[in-house]
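The chains shown are only part of the set, and none of them has been moved.
Every chain is named by a letter (A and B) in the order it is written, and numbering of its residues begins at 1.
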Amino acid sequence: MDDAKKLALVVSEGTFDKAMMSMMMANTAASMGMEVHVFYTFFGLGLLKKGANPKLAGMYRLFTGVFRKRMAKVGIDDFGSQLRLAKELGVNMYACATTMGLMGIKKDDMVEGIKVLGAAGFLDIAADSKVQLFIG
Amino acid sequence: MDDAKKLALVVSEGTFDKAMMSMMMANTAASMGMEVHVFYTFFGLGLLKKGANPKLAGMYRLFTGVFRKRMAKVGIDDFGSQLRLAKELGVNMYACATTMGLMGIKKDDMVEGIKVLGAAGFLDIAADSKVQLFIG
């Protein structure tokens, strides 16, 4: 298998910036013809909940709206739209089986099309990918 | 050398979630037969201190106990136990030589079996590994 064409991302934070980066990287890569796999774990799992609306962390939290407006201005879709686009582009998205219980998130709480995968399954995919990035 | 079998992790934060992820990934990979190398630097170095008891960051700090109990319920060992398991599984763990002085941590402060390594040494290992992840 040509691993140069595969991208594996881990997302363990649920903040606005990490959420947007995971989608911008995933969707850009998918548009370039890469096979993309995104593994959500710990606080990142919250992003997969129906209607998720991520905020910036800490003291930046109140500025999330400003960021969202600036993004709209330069033509960057909000997180929900990017997640839908990711599914259309065939991006593979996974919820970490081990931390789902820990975070109190069930399969029914999540948007459709998310697979549940363990750490071993993800490591198998990562070992077969050319680019691997752990986005916080 | 077959780099498909090597995993290199960097851990620069000392929070509960990053601590657990580094161990869960390392021990899963080692159980799968991979050769695993974990490089602790900056705030991650605190995790190598004897009796380290990591907490969640910021406003989540007070919820660390809840997380720990939920983990025990789904059969995930606490950080100390996972660290001991990592050593048994042959996971290679390193303290960053450059930032040890910066963080005020000496070799004697740390649990046994930790090697001291510089950034160049780690980059050599990473360049020879199939999967590299920087866990915060």
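In this text, a residue touches a chain if its C-beta (ideal position, glycine included) is under 8 Å from a C-beta of that chain, and two chains touch if they have at least 3 such contacts.
Here the structure is a predicted model, which is why all the values come from computation and not from measurement.
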Q: Fill in the total copies of the single sequence across the complete complex, 2 being in place.
A: 3
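Definition applied: only the chains that are shown with their structure count from here on.
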**Q.** C-alpha-based rotation, subunit A on subunit B, 0 to 180 degrees, nearest 5
**A.** 120
Q. So how far apart, in whole Å, are subunit A and subunit B when each is placed at the average of its C-alpha atoms?
A. 23
Q) Which subunit B residues qualify as touching subunit A in the complex? A) 4, 7, 17-18, 21, 24-25, 28-29, 31-32, 34, 58, 67, 70-71, 73-74, 76, 130-136
Q: Under the touch definition given earlier, write down the residues of subunit A that touch subunit B in their complex.
A: 10, 12-13, 41-43, 57-58, 98, 101-102, 104, 118-120, 123-124, 126-127, 132-134, 136
